[in-house]
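Missing here is one protein chain; the remaining ones are kept as they sit in the complex.
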Amino acid sequence: MSSIDLTLKIWRQPNSDSLGSLETYTLNGVNTDMSFLEMLDVLNENLTKEGKDPVAFDHDCREGICGMCGAVVNGVAHGPEKEVTLCQLHMRHFSTGDVLVIEPFRSRAYPIKKDLLVDRSALDRIIQSGGYVSVNTGGTPDGNSLPISSQQAELAMDAAACIGCGACVASCPNGAAMLFTSAKISQLALLPQGQVERKQRALAMVAQMDKEGFGNCTNAKECEAVCPKGISIRNIARLNREYVKAVLSEG
Amino acid sequence: MWFVRFISSSIGKKIVMATTGLLLVLFLFTHAAGNATIFMSSEVFQDYANELHSHPLIVLVFSFSLLLIFLAHIVAGLYLFFENREESKSRYVVTTRVVENSFASRTMPYTGLFILLFLLVHIMGFTFSPEDVLISVTVKELLGNFFYSFFYIAAFIALFIHLSHGFWSMLQTFGVNHPRYNVFISRLTILIPLFFLLIFGGVALYFMTGLGANY
């Protein structure tokens, strides 16, 4: 166990209407076993004790599954480690003297609410437009009446693992939500349950995605590189296919 | 109308890029094949050109379609470029690209525009070359000029870069992405642009270095 000294430059913005700026803080004696959010907790305790406003940031599960946390650290969404969320990033990956610039996830579709806390409800609206199988509760057939090959289930699970953190949007140079949208569309397109609404789903979700003001994908692959759950852009390819097929027959 | 909706959707625009991109690649294959005849002899090349021009209708339709394809590719590309620029403008104080070798993808619009510039010069020089001069002679004269050739080679390098992302990107847009073929695709994404660079660049060098002086 060792400790390090850091300089933090954190985006501070009191609310959506005000202008923000980077504020510099020094934080010494950061235990390297801490998670990134615990490091921010320590900073916030210090700020509180000085009578200053602590940094607002979203978080909940702190084990990399709820998708609530996230910030851009030195230009990389969820920080420099591969396939981890901010809450699972540990301070042992930094060293004394490092300057960390911490900014909120940004996109036209993500209004900043305060400091690092942004509004990602646009992602919810994409799901609302069709990211589900329309079955009511009750009266469903026996679970085993629909055999699904293990490989197919695993492939669907690969896509279903998306935690909706929105880092893909934040890191995409165009602010595209393709990886997020494609993950849900892929999951359901790969499973027999998703077939009935397959085309409608692709049309509706892409229309909603465009309406929310997300950018266009130019296959920059940044999303895949920062995605904490390793969602592959293969899903984006699948979405393109799904969408074209849907447009040509039902659009 | 479904088509308008399609074209104006984010994925629709991409499909336009990819389709026109594919057609352009196909054109380049034929063009490269035609130009490769230069290496055989000026006669073969001239015969090829003459043969082409003996079917004016085909040439007209072909040229016209090609123009449309280029226009569509350029318009859609620039549209995407400007639409996306609104997003990326001064977004983060620090921006880091995680993807290695992202140079090509980042510079698509710029390499594209450079190719456009090349095309303007190229077409002014060749398609609108004086009717009475043999095309093989025009080629030799123009490319014999060091700076002209140099500019050409620069453009071919731009093309190489453009396609070293573009070819893979086109397939991804069409939905072709499967772990079993991805290695093959990534090889093709280097080999095809390299092929163009060698053929076109070879022609330019051939004249530039004076090897084709007796052409």
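Descriptive notes on the structure:
As written, the chain order gives the labels A and B, with residue 1 at the start of each chain.
By definition in this document, contacts are C-beta pairs under 8 Å (C-beta built on N, C-alpha and C of every residue); 3 or more make two chains touch, one makes a residue touch a chain.
One rule holds for everything that comes next: contacts and distances are computed from a predicted model.
One chain of this complex is left out of the view, and of "NADH-quinone oxidoreductase subunit L", "succinate dehydrogenase", "ATP-binding cassette domain-containing protein" or "Sarcosine oxidase subunit beta", the protein name its UniProt record gives is "succinate dehydrogenase".
Across the complete structure, the visible chains that the omitted chain touches are A. Listed residues A:8, A:84, A:178 or A:246: the one in touch with the omitted chain is A:84. Annotation: of A:77, A:101 or A:117, A:117 touches the absent chain (contact as defined above).
Only one residue in the set A:71, A:163 or A:246 touches the chain that does not appear here, and it is A:163. Against the chain not displayed here, subunit A makes contact via residues 1, 14-15, 31, 33-35, 37-38, 41-42, 45, 47-54, 56, 58-68, 84, 88, 90, 92, 113-114, 117, 119-121, 123-124, 127-138, 140-144, 146-150, 152-154, 156-157, 160-161, 163-164, 187-188, 191, 193-194.
Definition applied: only the chains that are shown with their structure count from here on.
Annotation: 36 Å between the Cα-based centres of subunit A and subunit B.
Those residues of subunit B lying in contact with subunit A across their complex are 2, 5-6, 9-15, 80, 83-84, 86-88, 91-99, 102, 105-106, 108, 165, 168-169, 172-179.
Here subunit A touches subunit B in the complex through residues 9, 11, 22, 72, 74-76, 101, 103, 106-108, 171, 173-176, 178, 206-207, 209-210, 214-222, 225-226, 233-234, 236-244, 247, 251, going by the rule given at the top.
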